[in-house]
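Complex shown without one protein chain; remaining protein chains in place.
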Amino acid sequence: MERETLDVDVLVVGGGPAGLAAAYRLARLNAEQGGEPLMVAVLEKARAAGAHMLSGAVLDPSALTDLMPDWKSRGAPLDVPVRDDRIYFLTARRALPFPVTPPPLRNHGHYVVSLNRLAKWLAEQVEAAGVDVFTGFAGTELLYEGDRVVGVRTGDRGLDRHGERKGTFEPGVDIRARVTVLADGVRGNLTKTLIRRFGLDAGRSPQSYAIGIKELWDVDPDRLPAGSVIHTMGHPLRHEEFGGGFIYALPEGRLSVGFVAGLDYRDPLFDPHVAFQRFKRHPLVSNLLAGGQMVRYGAKALPEGGWHALPRCHADGALIAGDAAGFLNSMRLKGIHLAMRSGMHAADAAFRAVREGDVSGARLSEYARLVEEGPIRRELYPVRNVHQSFAGGLLAGLLYSGMSLVTGGWWFRDPMPSHAGHERTRTVKRYFGGGVPPEPPGVPIDRALTFDRLTNVHYSGTRHDEDQPSHLLVADTDICRTRCIEEYANPCTRFCPANVYEIVDADAGAGKRLQINASNCVHCKTCDIMDPYQIIDWVPPEGGGGPSYEGM
Amino acid sequence: MTLVIAEQRGGVLNPATWETLAAAQQMNAPVTAAVVGARVQDTAAELAAADVAEVLAVEHEALEPYTPDGFVAALAQVVEATGPERVLFPHTYQTRDHAPALAARLGRVLIPDCIGSKDRDGQRVFVRPMFQGKFVADVLPEGPAPHFASFQIGAYRADACVRGAAAATVREVAVQLDAAAIRQRPEAPFKEAKQAVDLTQAERIVAVGRGIKGQEHLPLAQELAKVLDAELAASRPICDSGWLPMDRQIGSSGQTVAPKLYLAVGISGAIQHLVGMKGARTIVAVNKDADAPIFEVADYGIVGDLFEVVPAIVAALDGD
Partner (left out) sequence: MKTAVCIKQVVTRDWPLRPAESATWVRDDDASFEMNEPDAYALEEALRLKERHGGEVVVCSAGPARISQVIREALARGADRAIHVESDALSAAGADAVAAALAAAMQDESFDLVLTGLQSDDQGFGQTGVVLAERLGLPHATIIMEVDIAADGAGLRVKRELESGWFQWVAMPLPALLTIQSGINQLRYATLRGIMAAKRKEIRTVPLDGVASQGQRILELYVPEKTSATRFIDGSAPEAARELVRLLREEARVL
């Protein structure tokens, strides 16, 4: 069967805030500067724009305003200004308010938004500006000419679970582009291959990540006024674990309730899903949720490494933007505005490169200059060591964070040394000192306040064609049942929030085996990040599959 | 008066007709049954056993075989001649084929696939499933009588149809039909093994879950399905493991079914499974774990080891 090809000037991979901002900026530059119209396309693996978008979210509108000064009159879904910021330290039973909200967490002038709705709206603006937005197509490999990226191949569709062609088989398309902007999100599958091929992370700190789990709840509208923002630290996390909870109030009694846990925990038995359930059972949260109804669920990893963990974001014919690169301010718990800003810079560099007919990495390095000289560095550099400082525990992190506000982020060793999160996880034997590990803190599942993973997955709207090859490639499943079961007690069954990984009895009583329920996958990427042996490779399933984060 | 349209093919009455008569008898209005075809005297006499005011025999050569054009034309005349308050049908494939057009021709709408009817604040409403059984709705017919509704097969019990003390009168109703105006030309029906299993049409389903442990134990469930004359189905882990083909998977990303009997064996009842089978009329669950969510939707539950219970059910069914 003939493989379709398509030629464009700039291909943006990923229809999130970074990719859509890049696409919109390109369309605007095109319109403002005239000349031969640039052909721009956006590739998005979700079946609809915004369907894989998950965030808290409190939006700093600065980048949006620069991108589209008239966003208000265009009906941007920024309806809920932040009215009230609170931060608590949680003990098992009590919530101790911080007397003052630290400046980085002050959200005056910001908005409580649904990133799903924001992306959906942005995609409409982008399409109206003349850009093709192709939803339901996953980019599965980068196309090269020599060492220059010349586009993306989309995934084949219509393969059965054994990889055989079904009657509906449709080969992937080669989209050839002069510049490819990779905005494929946190731990993006294409960005990952680009970074490895060219060692773009050489000399940088390893990226560190966290997993965010979130539910939307409908509660009594009088519980919490719209625009209220609450952050928590402490319980259920211990001193050694990084993370915290959030509650953002939307209108009509809708609450966005979530929990972020650093993917650098030492305890191999730590379970982010259980931590989130325990967070909801804290009186501060359970009182807000009592009598309410959980209506939506989602989970997604986020890059926490900050400035020092940013890879080189340009190569011949390619740029990296947004979460894929790691443009997120973990001290402010914000990344959408930086993702958009990076997308705008990438668009500027790509536009000029295409116009001048030079798409070499040297020419595209203008992107790095724009990042260095613009608001991104101004925001990220001073907090460059904050996340790393939490490796020493909550107290050390808080002390350093406070100090960095004064010192501009200076530390004796800069960058502060750090490790990839999965390397910090200890074996069961080492963590528990060889003894029998204590029963990890469990949580009763009442299917009213607390939920099991499978029920949660149902509320993520996740759907995949069941008859397709698994998109979770485990290089050696023998490791799971021989080494990992002994050394780490199969942490995949805990860090995956969607019950994708299960250790079940092997046939005919031959011990255990790994079962992969690939169709549960909510595309959070945690397994690709956190597996201690780094043998899990997340590749995109058939385009259109995945969660449906409507309203998230 | 409530007019019930009986269904017959080749002189054989569709038993679902009795169920619709039972539904009609509960509506506090005299019931008339009508049977339509080329030769319907025998089925009319059979219907006369029910406690109905009368049975209308609507005969015309052009009504055999069934065509929607012929039936709409004939029934429109019957309804206009008798002026019923409401017209009820069993919700069969034949009803789905012509009753909506009949209602439309008379300026009405058919409320289809009802599972009940009740008095709500002095108004007769019809209860029907929506969103594939996730919800039910009380639906009020609007506008002048007659109102049209059809009843899901099995929603009422045929033996709930009250028999009359004496046989009801059978009255012949003449209709004018122009055979040339009937546009459909049906050929003889034939039976064909379908390539794909259609669990949505199954009356009885035995579904297995993870509790079955291994593919080698599947014959146990197959045997149960066989003695129950049921289709075999499964929850996702079974199909994921390739133990049964994917067209036998029940639940989200599988089939949504509503059989008369759903016997869940070793299925814990994840929400993904429940959404596909909650609509079953009678649900039986066999599971080791008394707290399994499947018991929250089950009508009958046996907490026990399926490897003991399933053979025992087979034996109990075989034993008589």
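Going in written order, the chains are labelled A and B, and every chain counts its residues from 1.
Here, a residue touches a chain if its C-beta (ideal position, glycine included) is under 8 Å from a C-beta of that chain, and two chains touch if they have at least 3 such contacts.
Keep in mind the model is a prediction, meaning the values are calculated, not measured.
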Problem set entry | Touching residues on subunit B - with respect to the absent chain | 68-69, 72, 92-93, 96-98, 100-101, 103-105, 108-113, 120, 125, 129-143, 157, 183-194, 196, 201, 204, 228, 252-253, 260-261, 275, 278-279, 281-282, 284-285, 290, 295-305, 308-309, 311-313, 315-317, 319
Seminar exercise, completed: It is residues of subunit A that touch the chain not shown, namely 4, 6, 47-48, 51, 132, 134, 136-137, 154, 157-158, 166-168, 170, 173, 175, 293, 295-296, 458-459, 461, 463, 548, 550-551
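Assume only the chains that are shown with their structure count from here on.
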For this session: Could you give the separation in Å between the centres of subunit A and subunit B, each centre being the mean of its C-alpha atoms?
Result: 48
Exercise. For the complex, which residues does subunit B have touching subunit A?
Worked result: 213-216, 236-237, 239-241, 246, 249, 252-254, 270-272, 275, 293
For this session: Write out the stretch or stretches of subunit A touching subunit B in their complex.
Result: 447, 454-455, 457-458, 463-464, 466-467, 505, 507-508, 515, 517, 519
